[in-house]
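Only a single protein chain was left out; the remaining protein chains are all shown in position.
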Amino acid sequence: MSTSDGWLAAALVPLLALGPVLWRIAHGPAKDRLVGQNLVSLLAGLALLLAAQGFGRPSYTDVALVVSVLGPTGTLIYARFLDVLPDSRLVKWTALIGVPATVLPLCVATGPGRAMAKLLLVGALLIAGSVVTSARGGDGGTTA
Amino acid sequence: MSFRFRLWVFLVGAAGFAVLFAVACFGLPAFGSGHHPYGVRAVRASLNHHTANVIASVNFDLRAFDTLGEETILFAAVLGAVVLLRQTQDERRKTPEPAVVHPRVRRFALLTLPLALLVGLYVIAHGQISPGGGFQGGVVTATALHLLYVASDYRALERVRPLTVYEIGEAAGEAAYVVTGFAAVLAGSAFLANVLPFGTLATLSSGGTVPLLNAAIGLEVASGVVVLLARFLDQAVEIEEPGEDEESGDPREIEKPRESQGPGKPRESEEPRGCGRPKESEGPEASGASRDDDNRDDKRE
Amino acid sequence: MTVLPYLVAGWIFLIGVYGLVTSRNLIHAVGCLAVTQSSTYVLLLAVGYRNGGTAPVFSDAPTDSRVVDPVVQALALTDIVVGATVTALLLALVLQLRKRHGTVDPDALSELKG
Amino acid sequence: MTDVLIVVALLLVAGAATAAVLNRDPVRQALVLSFLGLALALLFTFLQAPDVALSQLAVGSAVTPLMILLTVRKVRRRSGNDHGADEPAGRER
C-alpha cells in the first residue's frame, strides 16, 4: 500500500461514519437531525482534506475550504428555522480530536509553506464552526 | 387520474425503464475505461489557450456560446421567480421581529462573513487556474451575505443589501458576457472567440477572455442568488397576505412567522437551550419604519 | 464495479420519479425533482471517469498526466447552478399556487380544474 | 483504493436519495437533501471532478435548503393558525 493509498484509506474513516449519520438524519428526532447535519459537514471536510492529500492534488483543498465556510452556515440556517441548536458533545469532541488528528499529519506531509497555512486555516474554520454550532447554550435565535 | 392508477402507470413505466436502462448499462463502455475522444481534444485545445483548468476552458472558451444560453436560463429563472414572488396590492408588509441570537453565534457569523466573501471571490477569480469559477464562486459569495441573516435577523441583512444594486448587478453580469462576445466580433473574430493574449499557464492573467467571462458569470450568479433569496425572504418574513394574521395589527404581537415546525414533531426535545434573552429592543418600528417605506417603493415597480 | 455507478444513477432517477408520482405536497415534489436531477450528474461523471485519471486542472499537475473527461464535467457544473435557480422558480410557482388555491397538494389541485 | 471510496460514496448517495424521497415532510426532506448534496460533492471529488463538487456544495449545502425552508415557512404561516394554540408559552426565552 503506497502512501497515497494510506491517505485515501484514512479518508474512508469519516466517509464510513457518514452512514450512521444519514440514518439519524433520516429517522432521528429533530435534535438528532440537526446534530447530524452539523456532523456531516465536519466529516465531509475531513474526508475532503485527506482525499486531497491522497490524490496528490493540493488544489482539491479548495473544496474542503468551501465546506468549512458553508457547512456551519447551513447548520445555523437550519437552527434558525427549526428553532433549536442542540449542544452536542459528539460534534464538539469529533471536531476537537478529529480535526487536529487529521490536519497535523497533513501539515507534516506537506511541509512548511503556504499550503500548510491553508490547511491550518481550513482546520481552524472546521473547529470553530463545529464548536460554535454545538457548544452548550448555542440558541440559534427564535424568529427572523 | 386516481392515485392508484397513477402509481400503476409509474410502476409499469419504471419496470420498462429499469430493464432497458440495465441493458444499456451493460452495453456502455465499462466504468473507468480510457476512450474519451472529446476529452482529449478539449484538453489539447485548453492547453493551446494556456488555460490550466480545462473545465473552465470548455465552459468559457470552447462552449462559451452554450454557456451564454445557460446564463440566460438562469437570468430568466430568476426573473420569473421575482415576478411570481412580487408583492401584490392586497398584501402588506410588516416589520419582522428582531431575532434572539446567542452572542457566540453572532460573533462567529460576523467573523465568518468577510472570510466567506473572500473565499467566494477567490473561487471566482481563480476559475481558470484551480477548481472553481463564476458559477460556484457566485453562489458562495451570495451565501456569504446571508451569514448576516444568521448573525442577526432579516432587517440587518436588508441594511447592507440594497436590492436594486443586485438587480442591476445581475443584468450587468449578463450584459458583460454579451459585450465580451461582441468585443471579439469587433476585434475581427467570431462571437465569443478568445481574442485576448493567452498569458502564461496557471497565472491569474492566463486564458484570454476566460477570466473575464468568469467574472461576468460570477457577478450574475451572485446577484441572481441574492435577489432570489431576497424575494423568498420577503415572502416568508415580511409580506403578509390578506387573511394572514388579520387579528393583530401590531407587528410585535404576531406569532405566526415562527410557525416553521413540522406537524406532529415532539416539541419537548427541541426546546431551545435558552441562553439568549429577548433583546432590549427599541421596538421594531424605531429603525424599521423609514427604511420600510423606501424599500416598499422598489418592490412595487 | 464496471456498471455499479450507472446502476446507481438509474436507481436515483427511478426513486426520484417515484417520489414525484406519489408526492402529496408540491414542496416535497420539488425536492424529489432535485433528487432526479442529481442522477444525471452521477451518470455524466461516471461516463467521464478514467481509471487512474486525475482532474483536468493543470495548475498543480503535469500537463501530460492522465486526466478524466472534462467535457462531461463542464456539462454537469453549469447544470447544477442553473438547476438550483430553476428549483427556485418552481418553488415560487408553488407559493403562487398556495396563494391562489390555498393548497399545496397536487391531488387537491386537479380537482379544482383551475 | 479510489474505487473503494467511489463505491462507498455511491452507496451513500443512493441511500441519501432514497431517504430524501421517502421523507414526506419538506423540512425533514430539506435536511436529507443537504446531506445528499454533501455526499454528491464527496462522490464528485472522488470521481476527480472538484469543479462539479464545488458547484454542488455551494448550491446543496445552503441555498436550496434555505429556499425550501423559506417556502415551507410561508406556506405554513397561513395554515399555521390552527397550530398556534399548541405553542409552548416559554419558547421566546
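Going by the order they are written in, the chains are A, B, C and D; count residues from 1 in each one.
Operating definition for what follows: a contact is a pair of C-beta atoms (placed from the backbone, for glycine too) under 8 Å apart; a residue touches a chain by one contact, two chains touch by 3 or more.
The criterion applied here is as follows: contacts and distances are computed from a predicted model.
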Missing subunit (named according to UniProt) among the choices "Secreted protein", "Leucine/isoleucine/valine transporter permease subunit", "Formate dehydrogenase subunit gamma" or "Lipopolysaccharide export system ATP-binding protein LptB": "Secreted protein"
For the chain not shown, which residue from B:Cys25, B:Ala56 or B:Leu148 touches it across the whole complex? B:Leu148
Of the residues listed, A:Leu65, A:Leu106 or A:Leu126, which one is in contact with the missing chain? A:Leu65
Answer key for B:Ala14, B:Leu79, B:Leu118 or B:Val195 versus the chain not shown reads B:Leu118
For the chain that got dropped from the picture, name the residues of chain A it touches. 58-59, 65, 114, 117-118, 121
Residues of chain B in contact with the chain not shown: 98, 106, 110, 113-115, 117-119, 121-122, 125-126, 129-130, 145, 147-148, 151-153, 155-157, 159-160, 202-205, 279, 281-282, 287
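Quick note on the criterion: only the chains that are shown with their structure count from here on.
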Going by the touch criterion at the top, tell me which pair is linked by more C-beta contacts: A-C or A-B. A-B
Averaged over CA atoms, how far is the centre of chain A from the centre of chain B? Could you give it in whole Å? 23
Would you mind pulling out the distance in Å between where the CA atoms of chain C average out and where those of chain D do? 13
By residue number and range, which residues of chain B touch two or more other chains? 53, 55, 100, 123, 130-133, 135-136, 139-140, 143, 146, 225, 228, 232-233, 235-237, 241, 257-258, 260-262, 271-272, 274, 276
Chain A touches at least 2 other chains through residues 55, 57, 59-60, 62-63, 66, 70, 73, 77, 81-83, 142
For chain A, which residues count as touching chain C in their complex? 55-60
Partner chain B, residues of chain D touching it in the complex: 25-28, 50-51, 53-55, 57-59, 62-63, 66-67, 69-74, 76-78, 80-81, 83-84, 86-88, 90-93
Sites on chain C touched by chain B in the complex: 1-7, 10, 13-14, 17-18, 21-22, 46-51, 55-60, 63, 67-71, 73-74, 77-82, 84-86, 88-89, 91-93, 95-96, 99, 107, 110
